[in-house]
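The following block contains the structure, expressed as structure tokens.
Every protein chain but one is kept in place in this view of the complex.
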Amino acid sequence: MQELTFKVQRYLPGKDKKAYIQQFTVPLRQGMTVLDGLIYIKENVDNTLSFRSSCRMGICGSCGMFINNFPMLACHTPVEELGTDRIEVRSLPNFPVIRDLVADLDLLFEKHKSIKPYIISPDTEEAEEPTAEFLQSGEELEGYVQFAYCVKCGLCMAACPTVATDALFPGPQSLGQAYRYCTDRRDAGVEERFHQADSRHGVWLCHLAGACSEACPKGVDPALAIQLLKRAMVFDSLRLKKKKKPASIAQPLAESKPKIDVPEFTVKQP
Amino acid sequence: MVEIEAAHDVLILGSGLAGLRAAVEAARVSNDELDIAIISRVQLMRSHSVCAEGGTAAVMRPEEGDSLELHAWDTVRGSDFLADQDVVKLFVEESPKELIQLDHWGIPWSRRPDGRMNQRPFGGHSFDRATFAEDKTGFFEMHTLYDTLQKYAGVTRYDECYVTSILIDNGVFQGLTVWNLTTGQFFLIRGKALVIATGGACRMFGFTTYSLTATGDGAAMAYRAGIPLKDMEFVQFHPTGLIPSGILITEGARGEGGYLINNKDERFMERYAPSKMETAPRDIVSRSEMTEILEGRGFSRPDGLDYLHLDLRHLGAQKINERLPLIREVTIKFAFIDPLEQPIPIRPAAHYFMGGIHTDIEGATPVEAIWAAGEAACVSLHGANRLGANSTAECLVWGRITGEKATRYAMGQKSLPDVPPQRVQEEEKRLFEQIGHGNGSEDVYVIRAELQRMMDHNVAVYRNGPDMEEALKKIRELKQRIKHVKVKDQSRIYNTNLLAIVEVINLLDLAEVIVAGGLARTESRGAHSRRDFPNRDDDNWGKHTLAYYTPEGPRLDYIPATITMWQPVERKY
Amino acid sequence: MKTKAAGSENRHLPNRLGIKSWVWGGNYTLERYLYTLHRVTGLGLLLYITLHLAMNGFRLGGVESWIDIMEILGMSGFKVGEYLVAAAFIIHALNGGRLILQHLGYTLGKPKPPVYPYVDSLRRRRPIVWAMLALIVALAVYVLIVFVT
Partner (left out) sequence: MRETRLKILQYITGIGLFFLVGTHLIVSLLSSGEPTSWESVSGRAASAGWLALFIFLLIFGLYHGIHGLRTIIMELSIPKLPAKVLDWTLLVIGLAIFGYAVYIPINAFL
């Protein structure tokens, strides 16, 4: 395997009516990622190729693409992982194409916003003027931290069959985040988010296709979050729910160790 | 082209930690009464800050031995006594508040068994005060702020809108010219106040930990608009950039107990910083590594990226998976190495700009109605060398301060400034006709590669007069050559070809300032380490460099560092 | 928070996969196809029930028409159809049972900080699905034998 064949989706608005596939040959470098291949094409073969990238370490979520028919982060996919020297790269499905491999993710951001993805504080005074940290047990943290791994890349949305037919379905990303905030004990916005997720196009349109979790590059497992959200909503609706205990503020610690020495000021203090 | 124009009261340029923090504060202070805009060249949450890994420094445990004075002393000593000490004092007082604030906004801080925020040791800190959320601290902070921003109705977002110039008239801010990458529109956004939070410019180096989009645009635009840049010669090299990509292996890996090993199987830091070992400040560790490599105790590679080993194996699977999950993920993904089983190949990588847009202690620039925060700014907190974990804290503290100041200023302004339309047309012409229709023989990617190779070589961990002279010559040559660059892509929509040219123009301007400042500074201090002037010279150089734009190149000026607590002493670890 | 002022709609190429993604939307594994199977069997059963009731309507026409329709339904084509309905019912019923459990978060395990390489909960609990599929096949074969004899 000395050379790779890249088949890349091209589309320039205003010029092209439809997207088409263009083929490139890229020399294989040990350890290269799909993003490296695209950068090679851009810099050496065709300067007009457009795609997004930023962190090149799989944490910013820019480079979601449909690579060999699976949604992946281009920078997070070493070509060796694909096990083939023919690599087809297309724009993420279920999002409109802006140009070439650049998808329009506004939809994702709007939906995310609509489920109120922030702490809705029970205590406005403390929220405005925080006095101390909250206490949080390891168990509580484990209950939501996995879902906070979400980089908002939209791969799950590209994978979900309900998103594929329903433009109004919030989708795995935002529903997962709804659950993430609902289980956080610092938050008191459960009711509002349940109300939001209870709409006709809400959480119940998830039928556990599981493709979201399969595609998620960061181990978020949105499918799990959504099912847990459903459970919470069913329990709530049947009035079986345990009341969430609000998080408590840490009390000052007792002095336990002497202060570490600091050199005396050598400038006279006013 | 459709003509559009927008106007908002407060403009936040950049959506990294500093920009988002400023935007949240602006929205909070204005109580949704002002009209606030946040503009970013990437989708808001993709900013480089998501890469920050190790932690954020703050004094959270005064009961267990830490103190504000100690944090201040660590910072001042780390800065090689170039930090402004009044700024340091403000910083150490404010940063704990920011961390508690983030806790209230929902960040998943890693916790101790007693449920309180956990802290880990970090280079140059005398107490374990790098507060962390696994090894994705910046990521979680960014997304917490981004999420929090969603609740404010008074904020308009401009995702993927590239700002090409900052318009200033008579010493007062007027507006920004913006190229919306997704629609291709070019337009003006007027505003009463501006916060610049555009981050660092490490992409002028080839081997760097930074995102591809960290090209220092804001600093370059401010510089060309007449705002001076401060202390640009101080560029931090992080001791542990992963071979071959430069992806960062957090200092937390050493904070948690990782060893640096040379090809003789020695923990070589014993020789250079016996008391602190691997957790000495970054400038010292990076120099030690380069010395090892130059003296033949590194591992060599055919491409010249000689390296050393970072060994985590003795930490055990549980600690690595719990405290350093991202490190494990990236080393497996990008270097095909599982740190549970093998040591990680690393070498120093360009990592941070201590310098930036000159501001006062409140983040205000010399131009009325413009503030700057985060890595793009230089409030003189880090002096000649930044301590790990102090930067994210800085972004939060000055994000908040500048967000608030800018908003209060905008509240006091009745009307928006008028901008003559020809200023926008001129800028549009410069971008799309002068640059965008370039038809010469030069290739922007070649120019960028030459710049990066040269910077990696000549302006790196160790510097030298002649090397920097050569660098300056090269930069000036590249500045000429980029005028004759060929532009293949003629679309206005997501034209990353043209974008690369604009970025390289910015990088070249900044590189010139760095080298000019470095050449002038005939001493070694912090990250600026000269072979030909190996000692610190407090009598002549205990001062900040200011660089002003002139068409011929930077004009340098100097202001004294503010010393309010400790007089400079020898720096030893 | 408002999205950017400058509108950008219309000029983009829509790329929604639509119903065809029920059949194939990319290289996914099991559950995404069970999603389709569950709906197709559900819709099939609904169609069957409607037809079944319509057929019942022939009783209103008295003994003769009932015997006539029963004769038609006795033909082998309808036998195959009937078997398909039975198979669909088996699939839908068993998979439905699994869905009820899993929709309510049961059998999926608890959330926990992911360890690279990431495995999601469905994949971790995939044996449940395999067991269910084995049961479906066994039942379907059994019913087939009953039908044939």
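Letters A, B and C mark the chains in the order given here, with residues in each chain numbered from 1 onward.
Assume contacts are C-beta pairs under 8 Å (C-beta built on N, C-alpha and C of every residue); 3 or more make two chains touch, one makes a residue touch a chain.
Only a predicted model underlies this, so the values are computations on that prediction, with no experimental measurement involved.
Trainee: Specify the shown partners of the omitted chain in the complete complex.
Mentor: Hidden chain, whole complex, touched shown chains: A, C.
Trainee: Any idea which of C:Arg59, C:Lys79, C:Lys110 or C:Arg124 touches the chain not displayed?
Mentor: Residue touching the absent chain, from the options given: C:Arg59.
Trainee: Sort through A:Thr5, A:Thr131, A:Ser237 or A:Thr266 and give me the one touching the missing partner chain.
Mentor: Considering all chains, including the one not shown, the answer is A:Ser237.
Trainee: Footprint of the hidden chain on chain A, which residues?
Mentor: 162, 165-169, 194-195, 198-202, 204-205, 233-234, 236-238
Trainee: In the complete complex, which positions of chain C touch the hidden chain?
Mentor: Output for chain C: 19, 39, 42-43, 45-46, 49-50, 53, 56-57, 59-60, 63, 66-67, 70, 73, 89, 93, 96-97, 100, 103.
Methods note: only the chains that are shown with their structure count from here on.
Trainee: Report the inter-chain centroid distance for chain A and chain C in whole angstrom, where each centroid is the mean of the CA atoms.
Mentor: Using C-alpha averages as centres, the distance is 29 Å.
Trainee: Got the chain A residues that touch at least 2 other chains?
Mentor: Those would be 13-14, 98, 104, 106, 109, 113, 144-145, 149.
Trainee: Two or more other chains touching the same residue: where does that happen in chain B?
Mentor: 134, 150-151, 159, 182, 329
Trainee: Give every residue of chain B touching chain C within the complex, in rising order.
Mentor: 4, 6, 134, 149-153, 155-159, 161, 180, 182-183, 185, 187, 321-322, 325, 328-329, 332
Trainee: What does chain B use to touch chain A in their complex?
Mentor: 42-43, 45-48, 50-51, 60-67, 69-70, 73, 85, 97, 99-101, 103-106, 108-111, 113-117, 126-127, 134, 136, 139-140, 143, 147-148, 150-151, 159, 182, 211-213, 244-245, 247-248, 326, 329-330, 333-336, 445, 487-489, 491, 493-497, 563-567, 569
Trainee: Spell out the residues on chain C that touch chain B in their complex, using ranges where they run on.
Mentor: Result: residues 1-8, 11, 113-117 of chain C touch chain B.
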